[in-house]
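And then chain A:
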Amino acid sequence: MEIDLDGIVIIAGNYGSGKTEVSINLAVNKKRSGIDVCIADLDLVNPYFRTREVKGLLSELGIDVIVPPEKYLQADLPILSPVISGMIRQPCGLTLLDAGGDDVGVNVLAALADSLGGKKYNMIQVVNPFRPFTDTVKGCLKMRSEIEKASKMTINGIIGNANLIDETSVEDIYNGYDFVKQLSKESRLPLRFVTVAAALMPDIDTTRFHCPVLQIERQLVPPWKRAVSIKPVI
Partner candidate 1 sequence: MGKVLMKGNEAIGEAAIRAGCLNYFAYPITPQSEVAEYLSRRMPEVGGMFLQGESEVAVSYMLFGASACGERVFTTSSSPGVSLMSEGLSYISGAQCPAVFVNIMRGGPGLGGILPSQGDYFQATKGGGHGDYRLLVMAPASVQEAVEMVMTAFPLAEKYRNPVMILGDGLIGQMMEPVEFPDDLASEPVNKDDWATSGMDTRKSENRNLVKSLYLSSEELNKHNLHLKAKYDRMRREEIRYEKYNIDCDYKALIVSYGTMSRVCKTAIDNLKKEDFKVGMIRPQTLFPFPEKAVNEAASKNSCKIVISIEMSMGQMVEDVERAVIGKRPVRWYGKCGGDVPTPEEVIDVIKSMVKEA
Partner candidate 2 sequence: MSKTFKKPECLSDLHTHYCPGCTHGIIHRLVAEVIDELGIKGRTVGIAPVGCAVLAYNYFTFDFQEAAHGRAPAMATGIKRVRPDLIVFTYQGDGDLASIGMGEIIHAANRGEKFTTIFVNNAVYGMTGGQMAPTTMPDQRTTTSPFGRNVKEVGMPIKIAELLSALETPGYITRQSVVKPKYIVRAKKAIKKAFQYQIEGRCFSLVEVVSTCPTNWGLTPVQAIKWAEETMLPYYKLGEFKVPE
Partner candidate 3 sequence: MEYRHIIDSDRCKGCGLCVDVCPQKVLEISCEINTKGYFPAYQARPEDCIFCATCCLMCPDVAITISENVHDFAEQEI
């Protein structure tokens, strides 16, 4: 099953739900299928593990990456690149906006309201049920309404990103899927796709899922680990 997403896609969710890793892999996935992709790092609240860490790699793949100016890349400053509003006004095949965590992280979207005004967009909530505050359906719904309130925008889909990083088991993936399925039912939001780490893929029976699967090649790793090497797009 192909992931059916194009135009402006805003990736939101609670802290550490895996928005950035999902955004990076979604960008790569779409680029591989021949779609023009650009991605903007809107994370003004998180100091580490941001899209900007893999700018070089994504650029090599031909993905446009919008991050704050080079000299402020590691600054503890909330800098919103002016290029972002331009990219929203003239979106490419897939324009990914990787927002910061929680309601606080999407505050910045409200500031972009002028650029987004009247544009069609998808705002999708990434959910990892192994994270605090989103380990219950109720918690996820609360997060959803907080994000919507802060961004003044509406969430219209869910991404299931159940994982315990290296310790994720096949069982965890299945349980995570059941959880987001239930969330989708209760929230009446479509489940756009679920994620599975590349290393786990061979053990997963994807026919169990009634939605597309995004394979995650983990890029945001601590310095003692190697990122999964991404093959160039042909």
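How were these picked? Simply put, all candidates are chains of the complex that A comes from, given by their letters.
Everything that follows uses one rule, which is that a contact is a pair of C-beta atoms (placed from the backbone, for glycine too) under 8 Å apart; a residue touches a chain by one contact, two chains touch by 3 or more; residues count from 1.
Computed from a prediction, not measured in an experiment: that's the story for all the values here.
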- Looking at 1, 2 or 3, the one that touches chain A within this complex is 1
- Note on the structure: Residue set of chain A touching candidate 1 in the complex reads 15-16, 46-49, 74-76, 102, 104, 128, 130-133, 135, 163-167, 222-225
